[in-house]
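The complex is shown incomplete by one protein chain, all other protein chains being positioned as in the whole.
Presenting chain A:
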Amino acid sequence: CNYVDVAVSGFPEAPGNWKCITHDLNRMICSWDATSSANRGLTYKICQFRAAAIKTPVSAVAGNDFECMLFFLVSFQALIPLTPQILNLSADFSTYTLYLTWNDSGSVFQHELDASWQIQILYKETMETVTLINYDSKLTGKDSILFWNWTSDIPLECTSYYVKIRCYINELYFTGRKEWSEWSPVRTPNSVMVFPQDKVVLVGSNVTFCCLYNEGKSVKFMKYGSESYPLLRLSKWSSAIKVQNVSASVPSGTNVWCSLVPDDVEGTVLFVGYAPDTPQNLNCETRTFITITCSWNPGRPTALYSKRRTKYILFESPKYMELPLKTTPTSKHACDFPVHANQKIYNFTLSASNPLGQAESSLLIDVNQRVHLETPDKFTVSTNSSTHAHLSWYIPGNFIKIRLLCQIEISNSNSERQLNVSMAGAENSNYRAWVDALHPYGTYTFRVRCSASEYFWKWSKWSEGKKLTTLEAPPARGPDIWRQRSPVGETVTVFWKPLLLSEANGIILSHEVVCYLRERMLKAHEVPVPLNSTEIKLGGNDCLISVIAKNRAGSSPPSRITSVDLPSDNVKTELAIATGNGIYISWHSDPNVTCGYTLKWCISSGSEPCNVDWEMFPSNAIDAVIKSALFQPGVRYNFSLYGCKHNGYQLLQNITGYMKELPPKVAPNFTVEETSSDSILVKWEDIPVEDCQGFLKGYILYFAKGEKGSSKTSFMEEGSPELTVKNITDLTKKSLRILGLQGKTSYRLDLRAYTVGGIGPSKDLYVVTKENSVGLIIAILIPVAVAVVLGVVTSILCYQKREWIKETFYPDIPNPENSKALQFQKNICEGNTALKTLEMNPCTPNSVEVVETRSTVLKIEDTEIISPVADSELPEDGSETGTGSHVVVSYCPPIIEEEISSPPIDEPVGSSQVIYIDIQSMYQPQVNPEEEPEINFVTTAGYKPQMQLPINAMKMESHSPTEEDLDKIAGYRPQANTNVWKLNSPDSPVSIQSNNENGSFGSPCSINSRQFLIPPKDYEDSPTPNNTGWSFTHFFQNKPND
């Protein structure tokens, strides 16, 4: 029993509306109406008695006084399945079909049960019932998905549809009532759809797509392909896009989708293509007379595939026999149609259709005129002869009613021919043919093709090729032969040429050479291949020579030639003409020649003996072009022309020629035999024949001035304007004298040979013409005479002026007043106002008092060389005279004063007199004697030529090596930049008075002082010729001052 506590007050009443239901046959759910509201605090106790089965006692116990009331109520038990739920309801608008899926909830029950389902279809807004369908199923104890579909009579788009479902469980052992479940909630098909669904349209169409969606959703966008289109709002629950001029779609179609909010997508696919093209090149023919094969080209692709592809149907009227055709993805479509026994004429109509349209092609044929045989099969070739072959092949099909024409192709390496064979048709039979006129021992390739004979339509394909070699036959003719007698005539060598393959009729095994003397066989030789000559001893007799070629099948007819050589005299050698690919030879016709001419030649290759070759011509021939694969350009060949006379062969002529003439391979060797001052004698040698490469036509000599070792390029490349060319066409001439040349000049000579083929390489040499001796003598004598005359004149002048020279250059006692140098200085100071740098106005000559004279050993050679005038004409470093013993005795203080704006205070300004106490006094004003005891060793020396200054300075330098000290003791300083001079005269003193490092460089006084007071040792050691010239010039310049 189960207890249900209910608070009931008052006296309990029997429960009303008592009922119990179960959904799963496992659990019962009971319900009743409670008694009146006054009876609170009641407790219900429910007990089930299986025995009574239909009565259930129920007791009610009062709460407070524990009064219990027992009611027996008749049970109201029912089996009511759970309300089913529709899983999915979808619609296929193209087929007006609704698809319903639901779960049978079979797992609710523990065992198998029969279930019935009632599906109600309603439509319109008023939900009128369209149909009510019963559907039975079996519950298996597991959940199963059940399907059901329903097809409407009207398009589903026309109105709204609703579906609901309920269930009934037919449990036989349940004693209670069994009732239908509740109806499931009404379900409408998924109405989010895009229309039209999977439609096929023509390229270029304008298509409108609409999107239907449920309440609560909205359209985010609609796309055609990948492109969004503007939305056209159709209604509250539908939108559309319009796509114009659609283009052909891909095989899977173009997608149109509708994106919704909240996130959902629906779509459709549009297929855009073309209507089928008219089938092109419709052709129907039979191959076997069993079926007719029709083929065609579908034409323009439709861009539609799968279910939308083009479908072809072939009709044969008037029977209108319709054949489903095999379609292939290739461009060619074909199908087979049966041949009817008594029908010749067939009228075919081919229809092509797809969802966008259809097209037709028709063809009327006579099947006998449309025979295109299959490729001949099982093709075989055989032979047992040297000229015949048997062929056999197989063609499938029934050709009893027609004749066949077969073409046999026979080809070998150099020919091809076709042979047509007509034969009666048969059914699936072998066909045979034989061919003749084949060449013995020939290798042929055979193949065959066939067609109808009476009405030719098409050849079949060629069969596969088969090769065959015919049997051998005896050689067709004897070989070409020639003979050559030995010089003494004891033997004769017989030559023969190998037969051509077409003449040999097989493999030549040997040649038989027989010598006959008046029909009597003297000797026989069997010569195996590959030998092609043999020697026969004549033994003093001439004979008739016969040569026979042999192969496995037999012998050739004999070739005959006599061994007799007729004597010939005065045989000339002629030149042949090269034609580029052969040698043109002509000869004079000889009336005594009755059996033709033979032209024989020999081609040697390397060290091997030459191969004799020949060619025969009829008696009326007078020329020939000899060609041979062995001929090479630039090679000389010798030919012998024999005439065949009734009693033997006679040598008529020798011919020499080239197939093609080339330029000489080498240059001629040439030398210069004689040279003179205006001519050269050149000699050259012949070029060897093998190097000529053609008939020599002459030599070309180029010559022009040119030094050996200069450019090696040819004259023509240099384009020398003085180039002279001499063409020597007289081949007997081997020397040439070149005249009109210049003496003692180098010439370049270049000699080349040439043929018709061109000019050969060059060889050059250089030669120097001899000198013209008379001119040389004159050129020597004139300068010598001039020199002698000049020497005499100079001697005379010196003799006349000897006193002046002595006074000037070699006085007994040097007198400064007589010094030209001082005079010169004075002249400069007085007269040369043009020298702006000097500015020596006024300039008073200083008087020099010589306190002490030195011995005359100390020689002052030339005071003139320190002259500013001379200095201006001298290069700065060219002041040396070679002795290095110069004394400067002029002194010009005003120059220094003008150069130096602030002279030292202790120096007497404007001093006009300088007293030379001794040479050391030049340095005293600058140096305190007490402070410089080292230099006192010269203070007692009296007058010292300034020649010694450098010596003293060097001595002092050894005591005080610093440059500054050197400057202080340097005495007179030139006013030039000492730094500039430093390289040339490192001992040069610097002007103490000025202390000016930037002394005037252009001052002639300064320069002269530098030059002669402290002459650089370098120049002392290396007098140059310029000094000599300088001295001579001044010698003459100073002469008027005397």
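The definition used in the following text is that a contact is a pair of C-beta atoms (placed from the backbone, for glycine too) under 8 Å apart; a residue touches a chain by one contact, two chains touch by 3 or more; residues count from 1.
The rule we apply is simple: contacts and distances are computed from a predicted model.
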Practice item. Between "Glucosidase II alpha subunit", "F-actin-capping protein subunit beta", "Electron transfer flavoprotein-ubiquinone oxidoreductase" or "Ciliary neurotrophic factor", choose the name on the UniProt record of the chain that's been left out. Key: "Ciliary neurotrophic factor"
Exercise for review: Taking the full complex into account, find the residue in A:24, A:92, A:409 or A:574 that is in contact with the omitted chain.
Suggested key: A:92
Exercise for review: Give the residue, chosen from A:197, A:353 or A:724, that touches the chain omitted from the document.
Suggested key: A:197
**Study point:** Contact residue for the chain not shown (choose from A:136, A:264 or A:366)
**Key:** A:264
Review point. With respect to the chain omitted from the figure, which of A:253, A:663 or A:757 is a touching residue?
Key: A:253
Check your understanding: In the full complex, which residues of chain A touch the absent chain?
Key -> 90-92, 95, 97, 99, 101, 145, 147, 149, 194, 197-198, 225-226, 250-257, 259, 263-269, 305-307, 309, 329
